[in-house]
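Below are the structure tokens for one structure; questions will follow.
Omission of a single protein chain aside, the complex is shown with its protein chains in their original locations.
Naming follows writing order (A and B), and every chain is counted from residue 1.
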Amino acid sequence: MSLTTDEIKKIAYLARLGIDESDIDAYANDLSNMLDLMTQMGKANTAGINPMAHPMDQMQRLRPDVATETNQRDHFQALAPQTEAGLYLVPKVLD
Amino acid sequence: MEWETVIGLEIHAQMATKSKIFSAASTAYGAEPNTQACAVDLGLPGVLPVLNEEAVRMAVKFGMAIEAEIADYSVFARKNYFYPDLPKGYQISQMELPIVGIGHLDIEVDGETKRIGVTRAHLEEDAGKSLHEDFHGLTGIDLNRAGTPLLEIVSEPDMRSAKEAVAYMRKIHELVRYLEICDGNMQEGSFRCDANVSVRPKGQKEYGTRAELKNINSFRFVEKAINIEVERQIDLIEAGGSVVQETRLYDADKNETRSMRSKEEANDYRYFPDPDLLSVEITDELRAQVKADLPELPSIKKQRFIEQYSHDNETATLLTSSRELADFFEVVVKQSGCEARLCSNWVSGNFLGALNKANLEITASPISAERLAGLLKRIADNTISGKIAKQVFDALWESDLTTDEVIEQQGLKQITDSGAIEVIIDKIIADNPAQVEQYLSGKDKVFGFFVGQVMKASHGKANPGEVNKMLQGKLKR
Partner (left out) sequence: MHNKTITELAKGLREKEFSSVELTQAYLDRINKYQALNCFITVAEDHALEQAKRSDIQLASAGAGLLTGIPIAQKDIFCTQGIKTTCGSKMLDNFIAPYNATVIEKFNTAGAVTLGKLNMDEFAMGSSNETSFYGAVQNPWDTNTVPGGSSGGSAAAVAARLSPAVTGTDTGGSIRQPASLCGITGLKPTYGRVSRYGMIAFASSLDQGGPMARSAEDAAILMQTMAGFDTKDSTSVDREVPNYSAGLNNSLEGLKIGLPKEFFDEGLNSDIASAIEIAVNEYKKLGAEIKEVSLPNMKLAIPAYYVIASAECSANLSRYDGVRFGYRCGDPADLNDLYIRSRGEAFGAEVKRRILMGTYALSAGYYDAYYIKAQKVRRLISGDFSQALSEVDVLMGPVSPTTAFGIGEKTNDPIEMYLADIYTIAVNLAGLPAMSLPAGFANNKPVGLQVIGNYFTEDRLLNIAHQYQQVTGWHQQTPQGFE
């Protein structure tokens, strides 16, 4: 199975991942090879097998509904590239 | 051609938990920006979600109230897309195996009852907010709301008019508040609605292409938005065009819907089970607990009011429109020991009127059910007349006094002492010989004049029944 450069561009956009134009062919080639590897799974007979999302088939533990977190805005926003008036700033969002 | 409208609603109700669905940050509304966004809500590297028990319980409660199938096992999934108010780049939601499966709800439109199907209801986390005020051409992001639990309630495309859609939305609104799982505050965004709207020629089986109207946040706008969208679609088709499947925004100022271009690009959300969370088991124990906690549902309560209090449909509908009002009414009945009719007249009349006038929620009412019951008691035992009672009611509204204290302080006690009334009547008769003449010559209407004069002279305190009786006696002679 081989992926086209257009497909690579489409996936890269879905993942909002900048890729140099000159690298696209290399990614297409690598991903195609990976897909070839993955098609080997087709050989496995998985009829009637339940998908396994987790190593342990245990159930989700639930947390009691208590609000214990305190305001750490300044602490966290010290990490942010751009903030103002307690808000994270991003380029204009258009609706 | 005759057209039929087809509507399905997706309602987002914020669950009234104290903490967020996957973190221990507070869900309280109105805090300073980002002061209630903890490490988990911000999606910092390394953090993990842990599910809030109460959110699950509330979803199950809703499911039971609409007689829905409740899943034995439910799974959370990641819905992947990039948006600045979505910190992790995915929303934890549910795709396969939602907590609540197929259920239904009955609505009433123009006296007709109609059953609306609910396809599913699932839990998910709310996003933050983008603030579009100008920060040097940039947008500000507040993540306080991020992670607030939402129940997304998806209906079947069972509604055929904007009116039905509003009735359904109101019914869900009433229900979630009854169940105390959502505060229903639409201004604060606790209860939001998207509508899928399409039209088709009457009699056609297949659905038309639908448009999704986003975030229409009042009952009035839902009706207007749907109607204007239906009009647009019909005009479009009749002019030879066709409807495109898209997301549209309702502009209340211009009363029009317009395409949201930014959402037009095909989304591929790449849902998959969230590997940070395990399957949620809805145990028999949890079901039993929720069932035991389930309050009397609005439809059942209404039926009971009709039977128990001999209410007409309209009164019962009004009094059961919220759990608080229904409870208020029943406390008044119980505490006053008065006839249900007197109680419902007062609660639906003066009391609700005063609340509306003051623009207050019942929970903020200055008059409690107990105090109102105290007032009605005094009407029933003839201490005061209905007319005086209105005066007492106003005094109760303005003060913390009890009915008896108001009556005492303002000297409003009804005069039932026939001697005192007789003195007044005699004086009125003596002062108005011309009217006596008229009455005796057969003008019955003049009787009302005498009653009025007596009441006036007694400052309204004379017992009207007594006055009537004595006047009739005196004027016959």
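Everything that follows uses one rule, which is that a contact is a pair of C-beta atoms (placed from the backbone, for glycine too) under 8 Å apart; a residue touches a chain by one contact, two chains touch by 3 or more.
Source: prediction; values computed, not measured.
Trainee: Since one chain is left out of the picture, which of the remaining chains does it touch in the full complex?
Mentor: Answer for the hidden chain's contacts among shown chains: A, B.
Trainee: Using the document's definition of touch, tell me which of B:L44, B:I300 or B:V423 contacts the absent chain.
Mentor: Result: among the candidates, B:L44 touches the missing chain.
Trainee: Who touches the missing chain here, B:I66, B:L123 or B:I141?
Mentor: Residue touching the absent chain, from the options given: B:I141.
Trainee: Mind listing the chain B residues that contact the chain we can't see here?
Mentor: 39, 42-51, 78, 80, 82, 84, 87-90, 141, 268, 270-272, 275-278
Trainee: Tell me, which residues in chain A touch the chain that this view leaves out?
Mentor: 3, 7-8, 11-20, 23, 27, 30-31, 33-35, 37-44, 46, 49-56, 58, 60-61, 63, 72, 75-76, 78-82, 88, 90-93
In the analysis below, only the chains that are shown with their structure count from here on.
Trainee: Provide the C-alpha centroid distance between chain A and chain B, rounded to the nearest whole angstrom.
Mentor: Each chain reduced to its C-alpha mean, chain A and chain B end up 40 Å apart.
Trainee: Could you pull out which chain B residues touch chain A in their complex?
Mentor: 17-19, 23-28, 32-39, 42, 44, 50-56, 82-84, 130-132, 135, 137-143, 249, 260, 262, 268, 270, 273, 275, 277-281
Trainee: Chain B touches which residues of chain A in the complex?
Mentor: These residues of chain A touch chain B: 14, 16, 53-54, 56, 58-69, 71-73, 76-77, 82, 84-95.
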